[in-house]
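Sharing a structure, written as structure tokens. Questions coming.
One protein chain is absent from this view; the other protein chains keep their places.
Order as written gives the chain letters A and B; numbering starts at 1 within each chain.
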Amino acid sequence: MSPAKAHVAFSVNAVSYEMDVEPSWTLLDVLRDRLDLRGTKRGCGRGECGACTVLLDGESVNACLVLAPEIDGREITTIEGVGKGGALHPLQKAFIEEGAIQCGYCTPGMVMQGLHLLARSPGADREQVLEEMSGNLCCCGGYHKIATAVARTAAEMRQERIMMIKEAVGRKNRKTGAGKGAARAQGRKR
Amino acid sequence: MTGDDDRGRKHTVIGSRTARVDASLKVTGGAIYGHDLVLPGMLHGRIVRSPVPHAILRSVDVSRARRVPGVVSVITGKDAACQPIGFLKDQPVLKADRVRCVRDEIAAVAAVTEEAAEEACRAIDVEYEPLPAVFDPFEAMKPEAPLLHQNAPRNRVPHYLEFKAGDAEKVLEKSEHVVEGSYRTPFTAPACPEPSFAAASFDSAGRLSLWASTQVPFYLRDVLSKCLGIPGYRIKVIQPSMGGAFGARLDVFPYEVIAALLARASGRPVTIAWSGQEEVECCATGQAVFVRLATGVSREGRLTARKCEVTLDAGAYTSWSVTQPQIMLMAVASLYRVENVAFRARSIYTNNPPSSAWTAYGNPPAVFAVEQQMDELARKLGMDPMTFRMLNANKPESTTPQKLRIRSCGLKQCIETAAHRVGIDRRKEKWEGVGLASAIHMGGGGRMFKSDGGGAVVKLSDYGKVSIITGAVEAGSGSTTALAMIAAEELGVPLEWVHVVAGDTDTAAWDAGSHSSRTTFVSGNAVLEACRKLKKQVVRHGAKLLGCAADDIEVKGGRVICRGDPSKSMALDRLVRAVHFTQGGEIFIESAFYDPPSEFPSRDMTGNLSATYTFTTHAVRLRVDPGTGRVRILKYVAVNDNGKVINRGGLAARVEGGIQQGLALALAQQLHRPGGEEEEGAASPRTTFRDYRVLTFRDSPEEIDVHFVETDDPVGPFGAKGAGETGCIPVAAAVANAIADAVGVRPRSLPITPDKVLALIRNRGGACS
Partner (left out) sequence: MQTQKRPARVYCSSLKPFEYFAPGSVSEALGILARFKGKARLVAGGTGLVVEMRARERAPEALVSLRCVKELGHAPALKGARIVISPTTTLSRVAASELLREKAPLLVAAALSIGTCQVRNRATIGGSVCRGRGRPPDIAPALIALGAALRVKDRRGERLVPAGDFFGDAGDPVRRGEAMIVQLQLAPQEEDERSCFRKQTACPGTDRGVASVAVRATLSRGVIARATVAAGGTSFTPARMKRAGETIEGSRGEMETLFKAAEVLADEVCAAGATRPAAGLARELLAACFIRAVKEVLA
């Protein structure tokens, strides 16, 4: 007899879903094969390349390592949910203008990790960008321009927040009671 | 931003910093790569591979696999009817009698789910009779070594290459200074970000469609036809967006044919999508190369001769690597001016994974040897590295001993500019070093097949949309954007109106493939020619419709304008509509085929295999950490002569990309044999991305400076030359020269890992690694 499925209720890009999932599936499988959201890419399968990066309750994670049952009650944001009503997010615009896209396979993961960084460390300088994006590999060697795109957007968005992420994180904080430490990491205005 | 060429013509689009035409699709997750493809009713294919490097296959039992629920078909070497593949047709697609390397394909399964396919694969029982295996080409050449292929005694691949110009042996003896050395580069994996993929589907009439991430769709179609015994006109190859290729997709590989075999056996579409792990361990490798080189120089500092012997590890079966010596010869006979050259290359079969093409096709390991010896000779002469190189630099409109016909050449400027931009005269801190290295590469196509041509069809629609349909593949390098810019420039339309259609082998004009940095040059010229024909047609109709002479007509800004009386003008789309919607009207579609003026190399390796050549000089300033052996790149300068630069931003990005890839090869990358020895510091002998050492953001140089010396090439479209590969060729050599400068001892093998650097420091004044 095969193991029982798990029942999960979750949202992706502000759309709610409820379904039965195999425990042995991952979030990446659910996104790509169940929801047909194929913008999130399959890379190394070991959490080393970052191609499958999505936001889980506002935090960047490797979707290939999140077991499907674990997404119950969570909010997920993927590349398809970035930008509003067809308009590009400033980070996406920066990627295009800075020439930070070559084959494009790492790009969705880079954008999601970039968004995480912009929300957590809005004043990030280039050093910080290099450090915090080091979980995303670009085999075409586009690091230089990608870092420029992210650092430029960070500078532009110093005072801004990404609404989706802020709200999601706020909800999570209220849920778990995570303390001041977490708030400081988000760089909330004092 | 506009750019002027020295013909005094101002370009509107060419030379500007333009966003790539595919950028907005990719940045929103909308680009469809092979792994994203969904075909109705598709099955998942998985391959069963040998865990041993050399063995006789006694039995392959698939009975348990067939009983796994969800499995539709299982095939093995015995029942798969197909011809062998490979450069010398020495590789069976599915191995029936013998396996010759770890990862050899033994069987394949197609099932309804990935899980079922994987479970079935694990249920296939194989009995092996292990044979002795050999992993070093020099060992493989010994009489007692195990023989891999019957027709290759002593495991020498029957494709031996030799070149002679002048009398290198004699001239070296008489030269004032001679430097000799041996150099090694290891097996590497191109590590494409997108793992390999192929999907096959037979329609109800038995016609095959194959989706593949391939650099050579037309060649793939030909091989499939011969291999499967299907007439070529019943096969179509389609490329989705590609996540990088770097030479790993230049040949036809077993998994592509296996997808078709599984589709045929199951009667349903089958997709084979590798995992990242499979990609690193099973992709086409860059081969291990052993170079022995001697270079001589006269008292005045002129190069006199080079003598070179290359041994390549072909791996278990032949692919393109055995032809790479033709390009390695470029570095030996044509980089800088030297009259006497002796060159020999041999490829040897071993039980290592088969090696194929890797970026720049053998040029990097050759330059690694050649450019280090340039520094050593400069030192013997008491000359500085920059002056010595400039003294021997190639000149425009010259011919090399290999009969390469150089047209435009900015090498001298590249050397000088690179040296100055890196601050070669600036004071160095302790453990800091500066190194230079140049390269010559094909810039006007690369005649590695009998034809080096490429076709283009250009259509102008009644909305002014320009559709370009070429056979030119883009693997991510940005050549598509360059083609669009060429069309926009020639037809005088905004770039936004131009659309490069992702074609397939049914609709696209024939093209030899994406390699040798040929796309911008070859397809660019084809596109340019087709656009010129279109423009003539537009001008003819414009003259009629506006009532002025054809000579008076200007096409720009998306409009047709009468030069003499600018009030007489018409929007281009209106013109097209007018011509469509009329009795006896016309459509605006033109085609062109461009085959560059070059030669297929003859048996003695001479021949102008490209229509023109690109040059580049890299200069690097780095610091060595004597405690850990780590190397920190402080400043990396690359000065490039790629002719006229078409997309300034895009080309800079590609060169930077090449530099990062070159640095990975120089400092970190080597492929461990799956199941091979554990390396100190590695937690597991299996190779993963991290273990494979793809560099990260943190390993980026502190400063990268990419600069262009724009020569105006007489043969290239708008004066442009090819560009995709030049970024990585001289990197290892420049880094080695800089490390030698910092430490005082030369690294002679790649990668220059921390343990090697520490060994160099310890052995200063003595032996090298």
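The rule we apply is simple: a residue touches a chain if its C-beta (ideal position, glycine included) is under 8 Å from a C-beta of that chain, and two chains touch if they have at least 3 such contacts.
Since this is a predicted model, take the numbers as computed values, not measurements.
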| Contact residue for the chain not shown (choose from A:22, A:97 or A:167) | A:22
| For chain A, which residues reach the chain that was dropped from this view? | 2-4, 6, 22-24, 26, 42, 45-48, 50, 53, 56, 59-62, 64-67, 69-70, 72, 113, 116-117, 132-136, 176-182, 184-185
| note | chain B residues touching the chain left out here are 46-52, 58, 102-103, 106-107, 113-115, 118, 121-122, 124-131, 273-275, 277-278, 281-282, 625, 627-630, 664, 667-668, 674, 679-683, 686, 690-696, 698-699, 753-755, 758
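To be clear about the criterion, only the chains that are shown with their structure count from here on.
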| remark: Touching chain B in the complex, chain A uses residues 24, 32, 36, 38-46, 48-49, 51, 78-80, 82-83, 88, 92, 95-108, 111, 129-131, 133-147
| Across the complex, what residues on chain B touch chain A? | 17, 19-20, 22-33, 35-36, 38, 115, 191-195, 241-244, 246, 273, 275-277, 475-478, 649-650, 652-654, 656-661, 688-690, 694-698, 700-701, 704, 727
